[in-house]
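What follows is a short report on a single structure.
Excluded from the complex is one protein chain; the other protein chains are retained at their positions.
Chain nomenclature is as follows: A, B and C, assigned in order of appearance, with residue numbering initiated at 1 for each chain independently.
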């Protein structure tokens, strides 16, 4: 399963782009895949092709009215992984000698 | 204020690297800066120099016993921003027409 | 047209991964799209879907014998852009007051 963190935003709409980001998060939400919103990107979990299809749809919803779009995708694929979002967070927390409060 | 998402891990320790990631999250936790753990990186909030100092310390704690280290840093700096982690998440959620459950 | 810089490598094959990187560069080379090798990634130029198809094929050629794969994609799409790789490099060089030798 793939964990992919997507950041995507228009570069031609000024410095406040959360309206455009929200469009993409709606597409991710409606995809049915597990995901987690973060301050600098949204992590999506699924099979490689499923996730890439969602990324393509996010691009298409911005392409309609944007002339320049920046995006980044950070990906970690692991064979046989399930529940990766929770498992990765738990795995790091368990190994800390001083737990964050 | 800067929001910077850090991913850092050794490339010479096999495919399970959460012990090393946990070392870095402890350094971030002890820095006193606001931060948020994510499945593919940890977002740190602070003045540019404060955040970069924490990133340097994360490198130093891995450099001790690792021979190859990969890292990525995604940064969004905005003059005058405060409480950026919460504010960015809230800003996107407010603009979604269908709120995620 | 999209400019997308792809970095992709296995995380379960030790610290020397250039054999696997070379497999992906061959796929990119055979795609017929314009591209440029860099020290930390390969930039591919094409329509969004064309580039994403090449990225998917790079994943598939690693998935055959790797159990964990890391990747990152940095993307800059601009409506109507042609010859983006050369044009972007030229545009920066022209604006430098002291030209690099």
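Here, contacts are C-beta pairs under 8 Å (C-beta built on N, C-alpha and C of every residue); 3 or more make two chains touch, one makes a residue touch a chain.
Please read these numbers as outputs of a predicted model, since none were measured by experiment.
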Contact footprint on chain B, counting only the chain that is left out: 11, 48-49, 52, 55-56, 59, 63, 67-80
Where the unshown chain meets chain C, residue by residue: 3, 5, 7, 15, 18-19, 21-22, 25-26, 29-30, 36-41, 43, 72, 74, 76, 78, 84-85, 88-89, 91-98, 100
Absent chain, residues of chain A that touch it: 11-12, 14-15, 67-68, 70, 72
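Rule of thumb we're sticking to: only the chains that are shown with their structure count from here on.
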Separation of mean Cα positions, chain B and chain A [Å, integer]: 16
Centre distance in Å when chain B and chain C are each reduced to the mean of their C-alpha atoms: 25
Chain A and chain C: spacing of chain centres that average the CA atoms, whole Å: 20
Set of chain A residues in contact with two or more other chains: 72, 74, 76, 78
